[in-house]
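Every protein chain of the complex appears in place save one, which is left out.
Then we have chain A:
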Amino acid sequence: MSTSPFDRDPSTRRLLDEGYCLSFEGNHLIVERVPYVTAAKAVTYGRLALPVVFSGDIVQDGSGDHRIWFIGEQPCDHHGQPIPGPSPDGHAITPELSASFMISSKPKNAGVYANTYDKITSYVRILSHPAKSLDPTVTATPGAGWTEVPDDLPFVYPDTGTARAGLAEMNEKFRGHRIGIIGLGGTGSFILDQVSKTWVDTIDLFDGDVFDNHNAYRAPGAADIEDLKLRPNKAEHFARVYSHMHTGITAHPDFITADNLELLGNCTFVFMAAADANDKTAILAWLHERDIPTIEVGMGIRDEGGRLSGLLAVVNHFPGMSASAISTATGRPDEYDRNIQTADLNCLNAMLAVINWKKYLTYYAELESVDETVYRIFTGTIRNGIGDAGEDAV
């Protein structure tokens, strides 16, 4: 018995019943074998693609967006003239498959399609009528066919955000990566929150600490009081929570020290978010020696006369960068520090780190590679790399 989520969707069920050939690739519903006419007046077959919206594992009606994408050549009428509607528009579906045209045709009266069935059959008619006038034997309904291409993404439920955004090709940049996160405190937990939503293969969490109430107040989401009562290990707690979504997460309920660095040996990228790792310098040096790119985060916040101020720092330790960056954020918290941490600042520091990571992967554009990013609360400014000090520094 099929476990396809489309079984419970009346529109796709009806399309299949009527003989349409459907498949599911890259979170798009694909209508296979749609007859159309090329500019050379040849009858051939193309494919229609529609990003699929899921709620959990239930497919939702996609008729609200009247657009659809076409995989094929410029669709033409029976004279070989382009039909109105399709416009050239590259739209990635999977790394191997892209649509080349977007078709926009609203229903004449209502302006919106009643459901996905009406939407797809309407577009199939637009494309296939010219083909049928040239060759009455062609059909868009050769018989029920169902090809659900299994994706091997590390997720519990479909990543339809990517399909909707047409970012499949970009997201390939995360594949094959094995991420280590050292420290699951306020900043590390927000880093995990973002990394777990990417296509990285695995995420290893390292923290020997206990998840208590004060941690809950600087972590993403809302911890359950029943979980807090059990005083779980931080790495195990966050692995359990984020395994609701990403399937490649492993908890290591240990602090990383100079004695167990080999635990990091499989990582392709490491986030260093441990507040007071005594061996931080040794850890960073070990990773640097092995050319394992690392991003280190840290913040310093103080009460300045009743208002908090401070700095958030992200230090990039990437292969090829000078080793001088290694020591930039070392230092010991002094005994006067009240350990002030606020979740918004933790979160911002984590997001700056994640953005730098995505720049390293060339997911985001960057003007030039930088060794650090610093946010200043008082001025509200962000500095990337060496400032524009120029002749000021003497």
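Please note the rule applied: a residue touches a chain if its C-beta (ideal position, glycine included) is under 8 Å from a C-beta of that chain, and two chains touch if they have at least 3 such contacts; residues count from 1.
Just so we're on the same page, contacts and distances are computed from a predicted model.
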* Chain excluded from display, named as in UniProt, from "Protein-export membrane protein SecF", "Carbohydrate ABC transporter permease", "Multi-ubiquitin domain-containing protein" or "2-oxoglutarate ferredoxin oxidoreductase subunit alpha" -> "Multi-ubiquitin domain-containing protein"
* Structure fact -> Out of A:Asn27, A:Thr187, A:Thr294 or A:Asn356, only one touches the absent chain, namely A:Thr187
* Structure fact -> The missing chain sits against chain A at residues 183, 185-188, 273-276, 297-302, 304-305, 307, 309-313, 327-334, 336-337, 339-341, 346, 349, 374, 376-379, 381, 383, 386-394
